[in-house]
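One protein chain is absent from this view; the other protein chains keep their places.
Up next, subunit A:
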Amino acid sequence: MSGANRGARGGVPPQRARLSALVGTGGLVRLILRRDRFLLPAWVIVLALIPMGFVGATDSLYPEAADRLQYAATTGTNPTFLALYGPLYDTSLGAIIAQRSGFIPVVVGIISALMVVRHTRTEEEAGRRELLGATVTGRGSGLAAALIVTMAANLVLALLLAGGLAAQGLPFVGSLALGLQLAAAGCLFGAVAGVTAQLSEGAGAARGIALASLGAAFAVRMAADVGGAGNGLSWLGWVSPFGWINRLRAFGGERWWTLALVVALIAVLVAAAAALQSRRDVGAGILPPSLGPAAASARLSGPFGLGWRLQSRPLYGWLAGFAALGVIYGALAKGIKDMVEDNPELEEIFTKIGGESGITDAYFASVMSMLGLIVAAYAVSAALRLRTEESGQRAEPLLATATGRLRWASSHLVFALLGPAVALAVAGGAAGLTHGLNAGDVGGELPRVLGAAMAQLPAVWLVAAIALALFGLAPRLTAGGAWAAVGLFALITMFGPSLDLGARVMDVSPFTHIPKIGQDFAVMPLVWLAALAAVLAVLGMAGFRRRDLAMH
């Protein structure tokens, strides 16, 4: 290169240099849309449909103004609802729906954060970013494309929701405000993830830091609202972005300026992410990578030591979540009883799902099925580790040592089979203890609720065994098939009763066969489920022993 050329390049004005960092963003946006062409519309549509679905249900439960006043005086200001969903700002139908949608911003925030990390740090860690970075793409284009797509998806979600609510007769202004509440959370935590993706070399840490900050923001908002309107801690609501979002007051006299706070914070975060990005190398993080031990400890000596090392941390994370879920389930039990006693239609719904015994039993029966499904999702994720280790070529060097296939597989199976038992015990124990303390009868309630949780275990095992059978017999279908089973059983168990699906369809889900709390305890279904799980697991392992290992 000649000296004159070099001089010319050095003379590019800073503004042009900044713009050139974004060259190729359009192409990357199309790449993200292509890669997420199913995932992206799916979550946008589902999350828009959920609050839309609340309209009809809430309207039929609380048709008259007097019903809604009653709701506002009881359930709507019950501390558990206040903590989970935030304050109720009005007694209109819209305001009740806005409160019940109070947890959805958290879900939108989580999905948006995961999406941004997925298209920035995950790509970089896998080395694919490098491949693209060598083409005509600016260094900031990957981050820009991820943020653009995520935020655009959130705005589409807001418009869909606003249109859907307004079409059902709610005021348009409030509908738009509720839509923007969800979108604000999504854009904000997308931007947070844009920053955390710059910090560490690993995508796991980037996700962890983003979700931890989301959890902290939510915890602060819970503390602000749990004491009801005007309590001594309500000022905390102005500390947490979730508080700002709630205080937009959809359908309750909208205060639009709170949105400006969120937008300003997003702008600061995006600027910070861009500045951090421009200061670091591709593949590197701002935080220095930590070093590990130079030699393995005595515990890391075989497949089980390795399995523990790989699976224990995710298990701890799930257990913390299950403990929190158990506390929430337990805490809600008393509020549910109050709410249902005022409302015969709700009473009917609960007895439909949970049997004819007491409302609390019915409530626990229905949440325990839900708990079982979530634990089944954990079991599948633990079992799928077998497949990801195999297709990631990390099983190969281990199986080239004196470790047999069954021993290696068992090191992950332990987590798929015993992990759910621990998870159910933790969640059931937490729910039983919380409810027992509320009801003043720990000795009576704890074993009952714990037992109801543990009774889900054979059904969870069956789901894990389906994953194992696929792993051994049809390895390419393992992940898709196992998650499809979880999804199918979830659909049947959660929506089957309200859709009046026939007994034949209901029987497909193993969770249908679990005896309900408060009813006669039948052992035989549990034995059958466990036996079927055992047969599938044995078939899967026999298949795995006989088949070829995956190659590149």
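Please note the rule applied: contacts are C-beta pairs under 8 Å (C-beta built on N, C-alpha and C of every residue); 3 or more make two chains touch, one makes a residue touch a chain; residues count from 1.
What we mean here is this: contacts and distances are computed from a predicted model.
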Which of "Aspartyl/glutamyl-tRNA(Asn/Gln) amidotransferase subunit B", "Ni/Fe-hydrogenase cytochrome b subunit", "Na+/H+ antiporter subunit C" or "ABC transporter ATP-binding protein" matches, in UniProt, the chain that is not displayed: "ABC transporter ATP-binding protein"
Of the listed residues A:123, A:201, A:225 or A:361, which contacts the missing chain in the full complex? A:201
So which of A:51, A:76, A:252 or A:303 would be touching the chain we can't see? A:303
Just name the one of A:228, A:289 or A:480 that touches the chain not displayed here. A:289
Since one chain has been left out of the picture, which residues of subunit A touch it in the full complex? 125, 201-202, 204, 289-296, 300-303, 305-306, 309-310, 392-394, 396-404, 546-549, 551-552
